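Everything below concerns the one structure shown next.
Rest of the complex left out; these chains stay put.
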Amino acid sequence: MHSVFIDELDAQTYAEHVARTGSTIIIPAGATEQHGPHMPLGVDAMLSRSIAEAVAQLTGALVAPALCYGYKSQPRSGGGNHRVGTTSLGGTSLSLMVEDVVASFISQGFDNVVLLNGHFENYQFLYEGVDNAVAKTRTAGSTARAILLSYWDFVDENTLAKVFPDGFLGWDIEHGGILETSLMLLLHPQLVDMDRVIDHPPAKLTAYDIFPEDPARTPDSGCLSSAKGATAERGQLLFETVTDQVAQALKGELLLGDINIEVN
Amino acid sequence: MHSVFIDELDAQTYAEHVARTGSTIIIPAGATEQHGPHMPLGVDAMLSRSIAEAVAQLTGALVAPALCYGYKSQPRSGGGNHRVGTTSLGGTSLSLMVEDVVASFISQGFDNVVLLNGHFENYQFLYEGVDNAVAKTRTAGSTARAILLSYWDFVDENTLAKVFPDGFLGWDIEHGGILETSLMLLLHPQLVDMDRVIDHPPAKLTAYDIFPEDPARTPDSGCLSSAKGATAERGQLLFETVTDQVAQALKGELLLGDINIEVN
Amino acid sequence: MHSVFIDELDAQTYAEHVARTGSTIIIPAGATEQHGPHMPLGVDAMLSRSIAEAVAQLTGALVAPALCYGYKSQPRSGGGNHRVGTTSLGGTSLSLMVEDVVASFISQGFDNVVLLNGHFENYQFLYEGVDNAVAKTRTAGSTARAILLSYWDFVDENTLAKVFPDGFLGWDIEHGGILETSLMLLLHPQLVDMDRVIDHPPAKLTAYDIFPEDPARTPDSGCLSSAKGATAERGQLLFETVTDQVAQALKGELLLGDINIEVN
Amino acid sequence: MHSVFIDELDAQTYAEHVARTGSTIIIPAGATEQHGPHMPLGVDAMLSRSIAEAVAQLTGALVAPALCYGYKSQPRSGGGNHRVGTTSLGGTSLSLMVEDVVASFISQGFDNVVLLNGHFENYQFLYEGVDNAVAKTRTAGSTARAILLSYWDFVDENTLAKVFPDGFLGWDIEHGGILETSLMLLLHPQLVDMDRVIDHPPAKLTAYDIFPEDPARTPDSGCLSSAKGATAERGQLLFETVTDQVAQALKGELLLGDINIEVN
C-alpha cells in the first residue's frame, strides 16, 4: 500500500491510478492566515489536507498538493486581511490557478476532480475556477466531473450538539475557535499551545464590510471565538463525521473506482 | 426636492452633492435571474434599488444605476446557472466592473461609496472589486471609504419571527421564497402573480456543488422554498427593518453629510 | 400582451420566447455621463432602452436590462472623462462584461443577439465583447448570430435635414445637443429643463486626444453644441426614423420569429 | 545628422535625446491587413511610419518601432477580419501592449509620447492603453504627457477638394482607396501596382456589424472604394498637409525641445 499523496508517488504508479475507471483526485485548498496565538498559520491547509487524506483512503482517490495560499481573509469570517501572518491571493489569481490545476488534472485523464476547501473566504473563487475549467475541458471533449465542498458543511446536528454542548453560534465565528482547535489537537497536537488560548466572548460581527478594513472590528487575539473547550476528543468526533459524510457524498454522486484495488 | 437617482439628476445638481463633506453614493447590485413562475427576472436589482432609494432618503446619499447582471447563480442559493432566464457574469468581469465603477465615483470626489447587494452569489466578487478600487485610489492619494453589505443581513430576529411564524429555515433557501416575494408584493405588486406560486417543501440542498451542474438538484419551480405566505404586510416589516438598520449602520460608520440639505 | 423587458417577465414566459425559432434579445448599452445642465446623467441608457423597446415591439424581440456604465467619455465626442458625473468603465471590463452577457444569452437559446448602443465611445469595446462571445459559443457548437449598432447611424438624410434645418455639423458634437435633447423631450420630458440650455457655438474639437485630459478643450456646459432648437417634434421624427430603420435592418438580416405571436 | 528612428540609434545618442527638456517619442501604429490586389499588407504601418519620420524631423522628436499588428479589421472600415492577409490582435492584447510601451518610454525620461495611428480600427484600444499608461506613471510621480491621433484627421478641406475633385465620400470607405494609394505611390511606389486596381463603385456599407462576419458585405477586391485616380502628386498634397498640421499641433500643445539641436 502506497501513499495517497501524489507528490510522494512516482509517475508510473500515479499513471496506473489515473487510467482506472472512476479515477479521482482531491485537491485540498487552504490559506496562510493567522489563527490566534495558540495555533499556527497553516491550519487551513493542514486540516483540509488531513481530511482529504482520510477521504481518499475511504474512496480510492488520490490527494494533490494543497493550495496553501487563499483569498483575502475577511473580518466577518477570519479576522481580516490586514493582520500580520495573513498572506493572501486576489480573486483573479486564485480562480486562474484553480482553473489551470483542475483543467490539467482532467486533461491527464482523471474522471473526477474534488476541491476540498478549508478556508471560508475561498469558496466563490474556487467555484469560478472549477466552473471555468470544467466548461473549457468539456468544449475540448472531456466528460470529467468536479465537486466543490467546504468540509465544515458536512458536520451534522448530532455532532454539533456534542462538540458545542453550550450551543453552536455559527460557522462564521469559528475562526481559531473550538472547531479548528479541536481538529488540530487531534491531527497536529504539537502545533497547538492550549496555554495561550485567550478566553474572550465571541466576536460581535458587523453585518457589513468596511474598506479599508477597520482593525478594531476583530478581537486582539485574532480569533472570532475562544478555543476554550477544544479537545482532541471533540476533534475526533468532528473528523469522523466529516470524513465519513464527505466520502458518502462522493460515492453517491460520482462513479468511483474499485477501492480495494486502490489502497493495497 | 429632487430624485436620489443620479441617472435622473443633471450634472450640476449632482456636482453640488459630490462636493459636500460626507457625500455618499449607494450602488445597488442585483442580477438577471429566474425567480420562479410568479416573479420577474429582475427581482434582485429591483429590490436592491428600492432599498437603496429609501436608505438614501434617510441618509442624504445618492443612488447610482444598479448593476443588473450578477455572478453565476448557484443551486445552493439561487437555482443554478443552467436555468433559462439566468444571465450571468463571470467572476473576473464582475469584479473588474465594480472596481472601475467604485474607483470612478471616488475619483469624482465622493467621500463614501456603499455597495448594496441583492444577489447572494455576488458578495465575494463585489468584495474583490471594492477592495481593489479602494487600495488603488488610496495609493493615488484618496481618503474615501467604502462599505459593502447584503440587505438581508440586516433583518433582525424580531422581524424574522413575525415574517416566518412557522420558523425561519435560512437565507439560502429564500431564493424566490417568502422574503423576496413579500418585498416584491410591497414594492412592485403588479409584477407578482401569487396565483402561480407553487406550494412545495423547501429544497433539500446538498452540502456541495457539482460541475457541470445537475438540474435535478433544484425544484422545477426554480424556487428553493415556496412563496406561499408572502404578503405585502410582511414585505413592509422587512423593508422597514432593513432600510432602518442599514441607514443606522451607515450613520454609525461613516461621516455623512447634512441630511436636511440633501433631501429638500 | 406582456412587457418586452425581460426583467419584468417571469421565467416561464421568458423561456417560451427563447424557445421560438428566431428568438431575439436586444441589449441596450448606455453610460452614466454628464449631459450638460439641462439633461440627466442617464440619457444614453434611457434613449437606447426606449429605442430598443420600440424596435422589440416591431420585431417580436425582447429587451434585456441596459448596460448603464460605459467606456470613458472622450473630449472629442462626449466632454471628457474628467467631468464630474461621468462614471466609466475601462476597456477590458466593458468588453469582458459584454462577452459574458452575450455568451450567456446565446447559451440559453436565443437565435439572435442585438447590441443597441447609445454611447459613442462604447462601440469598439462592445465590438470586441460581441466578437469574442460569438467566436466562443460557435466553438462550443452554437449557430446564433449577433448584430451591433449605434442608433444614430440609422438617421437618414431626409430626417437630418428636417431636424437640423440650419445644417447638420456631425454626430461628434451632438453630445448634449439637439439630437439627444429632442429625443429626451419626446421620451422623458420631465427630466429635461430647457430653461437651463446654454446657447453657445459648437465646440471646436481638436483632431487629437491629450493625456491627461485638458479640461479647457470642452465648453463649460459639458455640451459639444447647444440644444437650442430641440423639440419633442424633432424627437418624434428622429425616433420614428431610427426605430423603423433598425427594425427593417434586423428583419432583413436576421431570421426573426413570428411577430404576431410575440406581442399578443 | 543621424536617423530619427530609435532602432537605428545607439543607446548613448538616444540617451542624450531623452535627457533633453521637451524630449518626444512618436510611436507609429499600423496593422497587417489586406489592402486590395494593388497594395501590400503593410500599408498602415508604412504610412504611419513615414509620416512619423517627417513629423519628427519638423519637431525634433524621435520615432519608435511601429506597432505592426493592429485591431481586428471591420467590414465598415477595412474589409473585415475574415479576409486572408488580415492578421489581428484582440482589444486586450493591443491595449496592454500600448500601455507597456508608453509607460516604458515615460519611465526612461521622455517628456512627451505621441501615438500616431494609421489603422482606423485601432483608435479606441490605443486610447485605452495610453490613458492607463499615463494614469499609472502619474501615480508613480511622472509629469509626462501623451497625444494620440490618426493622421487622416489632419487633412484639411482644401486638400480634400484637390485630392477628390469629384467629391469626398468619407474616410470610412478610403480603405485601399485614393488616400492610401496616393500616399503609397509617393512613399513606396515600388510596392504599388496600379494595373491591378479594380474600378468599382464605393462599397455600400451597412450601418451595423454582423457576427460572425458576412463576407458578402465587402467588395471582392477588399477595397471599399476604387483607387483609380490615385497619383503620387495627390499623395504629395496629402503628405505635406498631414505632416505640417500634425507638427503644428504638437508644437502648439506640447513643450518641445530645441529642434535645431535635434536634427544636426
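Letters A, B, C and D mark the chains as written, and numbering starts fresh at 1 in each.
Keep this in mind: a residue touches a chain if its C-beta (ideal position, glycine included) is under 8 Å from a C-beta of that chain, and two chains touch if they have at least 3 such contacts.
Treat the numbers as computed from the prediction; the structure is a model and nothing was measured.
Whole-complex tally (this structure file, single sequence, 4 chains shown): 6 copies.
Rule of thumb we're sticking to: only the chains that are shown with their structure count from here on.
Farthest chain from subunit D (centres taken as the mean of C-alpha atoms): A. Residue numbering shows that subunit B and subunit C use the same positions for more than half of their mutual interface. To overlay subunit A on subunit C by their CA atoms, one rotates by 120 degrees, a value rounded to a multiple of 5. Mean C-alpha position of subunit B lies 47 Å from that of subunit D.
Subunit B and subunit C have Cα centroids lying 26 Å from one another.
Measuring from the averaged C-alpha position of subunit A to that of subunit B gives a distance of 29 Å. Listing the residues of subunit D that touch subunit C in their complex gives 71-72, 74, 90-92, 95, 121, 123-125, 127-128, 130-132, 134-135, 138, 145-149, 153-154, 206-212, 245, 249, 253. Against subunit C, in their complex, subunit B makes its touches with residues 5-12, 14-15, 18, 32, 34-42, 45-46, 64-66, 68-69, 83-90, 92-94, 96-97, 99-101, 104-105, 108-109, 191, 193, 196, 222.
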